[in-house]
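These notes are about the structure you will find just below.
Removed from the display is one protein chain of the complex; every other protein chain stays in position.
Labels A, B and C are assigned to the chains in the order they are written; within every chain, residues are numbered from 1.
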Amino acid sequence: MDIALSEEQQLLKDSAERFIERDYSFDRRRQLVATEDGFSRDNWRRFAELGWLGLALPADHGGLDGSLVDTAVLMEALGRGLVVEPFLSSVLLAGGLLRHGGNADQQAALIPPLIKGGSLFAFAFTERQSRYNLADVETTARANGDGYVLNGAKGVVMRGASADKLIVSARVSGDSRDRAGISLFLVDGDAAGVSRRGYPTIDGLHGAEVALEGVAVSGDALLGPAGGAFPLIERVIDEASVAICAEAVGVMAVLVDATVDYLKTREQFGSPIGSFQVLQHRAVDMFNALELSRALVYRAAETIAASDDAANRARAASAAKVQIGRAGRLIGQQAIQLHGGMGMTDELSVSHYFKRLTMIGTLFGDADYHLKRYTALGNG
Amino acid sequence: MDIALSEEQQLLKDSAERFIERDYSFDRRRQLVATEDGFSRDNWRRFAELGWLGLALPADHGGLDGSLVDTAVLMEALGRGLVVEPFLSSVLLAGGLLRHGGNADQQAALIPPLIKGGSLFAFAFTERQSRYNLADVETTARANGDGYVLNGAKGVVMRGASADKLIVSARVSGDSRDRAGISLFLVDGDAAGVSRRGYPTIDGLHGAEVALEGVAVSGDALLGPAGGAFPLIERVIDEASVAICAEAVGVMAVLVDATVDYLKTREQFGSPIGSFQVLQHRAVDMFNALELSRALVYRAAETIAASDDAANRARAASAAKVQIGRAGRLIGQQAIQLHGGMGMTDELSVSHYFKRLTMIGTLFGDADYHLKRYTALGNG
Amino acid sequence: MELKLNPADAAFRDEVRAFMRDKLPAEIRHKVEIGLKLVKDDYVTWQRIVNAQGWMVPGWPVEFGGTGWSPIQRHIFNEEMALAGAPRIMPFGVAMVGPVIIAFGNDAQKQHYLPRILTTEDWWCQGYSEPGSGSDLASLKTRAVRDGEHYVVNGAKTWTSFAQYADMMFCLVRTSTEGKKQAGISFLLIDMHSPGVEVRPITTLDGGQEINDVFFDDVRVPVTNLVGEENKGWTYAKYLLGHERTWTADVGQSRNQLSRVRKIAAEELVDGRPLLDDPAFQLKIAEVEIDLLALEAVLLQVLAAEAAGNPPGPEASLLKLRGTEIQQTITELLFEAVGNYTHPFVGDALEAGWNEEPIGPDYAAAIAPRYFNWRKSSIYGGSNEIQKNIIAKAVLGL
Partner (left out) sequence: MELKLNPADAAFRDEVRAFMRDKLPAEIRHKVEIGLKLVKDDYVTWQRIVNAQGWMVPGWPVEFGGTGWSPIQRHIFNEEMALAGAPRIMPFGVAMVGPVIIAFGNDAQKQHYLPRILTTEDWWCQGYSEPGSGSDLASLKTRAVRDGEHYVVNGAKTWTSFAQYADMMFCLVRTSTEGKKQAGISFLLIDMHSPGVEVRPITTLDGGQEINDVFFDDVRVPVTNLVGEENKGWTYAKYLLGHERTWTADVGQSRNQLSRVRKIAAEELVDGRPLLDDPAFQLKIAEVEIDLLALEAVLLQVLAAEAAGNPPGPEASLLKLRGTEIQQTITELLFEAVGNYTHPFVGDALEAGWNEEPIGPDYAAAIAPRYFNWRKSSIYGGSNEIQKNIIAKAVLGL
């Protein structure tokens, strides 16, 4: 069962899958993960040349004005390659914030270098206590002349250590967890008062703890409406959620294929283990979960791309996250189980796909969080 | 894996199983269900002769002073036979209330005829709005000289239409759902103002809707402490819950056996269907669920028999109900599935065992209700 | 997450919705909502209203009465019909034998039978399963022996839904015992009023009598009632099963049942508050809603592929599997919602003529029977285990 793609989408899919197949072997990825950056800047420039970095950014600034469905097509392919380059942090998150929330000057100044691969961004929005609540912001921004002074701490900032620019959420008014009173600020990664502690993540990426102590920024560092950034944050995270769900679909597809192949080749008790009905049905459960996930994720992408209603977008994103969370657990766990001891080893790529799939499941909120959110949004 | 039984318990088990095997064929049960009473008064007298009716009632009044574990042994055997005689309503519920709550006069007057099989009881405690909350009582009892006048409606009163005596919960004070302010009353089944509408239940038993309009009872109709009957009700329902869980274990055991037999004999695609690994593992899941259920139910019975702490008893009862609810659903549904179309027919006994098992699952509260209750009771 | 509808599709939906509102007889709607038993006349009445509108066989080629709708329109139609509480269109003619006759029947068969399906002149039933054949459908034993211009049919079919109403049966019969068991099967159309046909009801665990044993004792069937070629019936049967599996996904029906869960949960009280306000119950509903969204997304892909000329292949087994799993989960939610009043069971209470006051709430009587009855859905139409075997073999190559 295939998703109906436009001609352009099919070309994008083919080119991305070709890149993964030719230039992004698992061994190559393993080498990249072991480097200090944890990814390849050459690859990043390649992505820029292929037009991927500007895929969903405004044509006015050199992008392709693509929809979330286009992004999903690309992300699924990147998922197949378990790509470690910082697409999520720079393009989906920062790019999305600039696209939906940047003023003309900010877009003109920041989007072109982003699209060309010249600058890297990170979005610092979670805090130690915030869990998945985007409004749970305790970092403060105090007015200071024309500008602001930021104080607080951000946690698990994806690609936070290597980013040239951070986008930071901070509270200008209201109580913790009020939706009103949150602003976004552009902050240089090496600004005075910013300290960053980078670390690897368990799925081969990089995160950082970011402390902000009296970080002074000018007035034009404000991104989006002052005190009214919550809807912008929510929109971008909802879009990015669906995008990583599409990535997860690519990851799942590899796991299903690898497992079915393993069942066909691995022999036990004198037969391929794929001759055992219990394992056959397990593989069918995995396949079905994959097909249901892919269909729902693309539907969610279409819905969001076409909707001006924040609640409708939120329902679509949460539905996708619930589906991917559940299906990802099933597919990931069973891929390991059916590979037996081999699946447990660092040597086999299967375990790395499993880890990435698991972490996508929890990123931006796990299935149970999104099930509650979906419920709270009411019957739309 | 067997439960360690005392010598007396083993004798009880053997005699009950012998009775079921010799005198309680499924065809015989089918005939009983079709009668107006829906059970056999001859069997009832037989139960009395065998000592079953007085098993857990005071020796002072002709009983055997047995524990809840003894009751569980008997109930498991009755479950194997899908016995329809009113053991639950008369012995477990009314007998339990009289044992734990009756004064000396009431015990002396009512327990002997109960044990001898001469009178039948029913416990009217649920109401249309009450669901599984034992304190949700809107039926009222108004003081009237030395006695009381009862008004209200009770719903789904098991064996309510054929009972000689009803035990009715009614509110003497407090608001709906207050635990305080509930009393129990002994009411003649044919008292003025009592109207009963009997009906069959889907598992082959009988229930009734009972309306009470200005039913006058004397002061000595009060059973247990005035306004303080809630702990008594809870205790008896907790004990009865474990007893019906033991019945469910008997029902499950029959379903597991029947299904395994069917797998061995039914041929498809040229082989017994029990040669298909998926069905083998399904049968294993059923077997495991049965063994876990039996072990937990007997443990709960022991715990309750030995405990003076209401919360500890409640946790034991709720844990058993959760386990039986979950395991019963699995075993019941899979027994039907593995029997294929045959399992769907009224003709095969399997479907009747499935229905009884399902209804035990919801009686006195379904698994989710009891999971919440277990949680609310805290970590004991 | 509503389907994104373009203006034309939105207008179409409104048109269908208006039709359902205006034309569905109130009495029938009431029966469906409460879960009372429908009788033959209810189905026939409704199907003729739908046919008068020209909407009886949307999936057929336009020349035979199809509507030419897009996949999304067909889906909207099915969904709106279910949400309105309309009886389902009986699938045996429209979704099963009709497509087979269109694909494999001769002109005479097309001219005779297809219009009669549109007008519900013939009520069809399906003669596949036999006592003993179960999931191993191809092991069937009912024999058809050629005798001049007739086949003489002897044997028995079972689990035959609505055979008691049926005028015609499409029937798999054995015309040869040579070669593989699949190779000797033919696809025969049998007049249920023929001498030698006997229908005996089977009572199911919920007290229902919708399924039957059907016995054939020297039943003479004209050879003109053979569809396609002799001994090629297995091919036609498999073609049909693909269509059937798409149909069994039944997303609209499940969505309608979910709204019933909400309605009942709004009336049922837990500690004095509606069950629908209970967070744990809300999560269960949401979980099924999301499952249904995913299933619907796959269904739309299959319908789109079908419209593009790719009939549903073995992947359609996914629709049957998940569709029935979801249907069964919803019967469990309904059961849970009704609580204590799942116990009473007065068989007559589900008959339309029953005039007594309901026991407990009026929606309660049908709930437990539906739960028990619906266990069939993972058994019939190829058990869910068989569907997994199909996917394992035909899709995954295991």
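Side notes on the structure shown:
Everything below uses one rule, namely that contacts are C-beta pairs under 8 Å (C-beta built on N, C-alpha and C of every residue); 3 or more make two chains touch, one makes a residue touch a chain.
Note that the coordinates shown come from a computational prediction; the quantities given were computed from them, not determined experimentally.
Taking every chain of the complex into account, the omitted one touches A, B, C.
Considering the full assembly, A:Ile202 is the residue among A:Ala59, A:Ile202 or A:Ala310 that touches the omitted chain. Where subunit A meets the omitted chain, the residues involved are 126, 128-129, 131-133, 136, 155-156, 176-177, 197, 199-203, 207, 209, 266, 268-269, 276, 278-279, 329, 333, 336-337, 340-341, 343-347, 351-352, 354-355, 358-359, 362-363, 366, 368, 372. For subunit C, the residues in touch with the chain missing from this view are 279-280, 283. With the whole complex as reference, residues 1-4, 260, 263-264, 274-275, 277, 280-281, 283-285, 287-288, 291-293, 295-296, 298-300, 302-303, 306-307, 312, 315-316, 319, 322-323, 371-372, 374-375, 379-380 of subunit B touch the missing chain.
Heads up, the rule we're going with is that only the chains that are shown with their structure count from here on.
Note on chain placement: the centre of subunit B and the centre of subunit C lie 38 Å apart, centres being C-alpha means.
Averaging C-alpha coordinates per chain places the centre of subunit A 54 Å away from that of subunit B. The geometric centre of subunit A is 42 Å away from that of subunit C, both derived from CA atoms.
Under the contact definition stated at the top, the residues of subunit C that touch 2 or more other chains are 385, 388. For subunit B, residues touching at least two other chains, in rising order: 276, 278.
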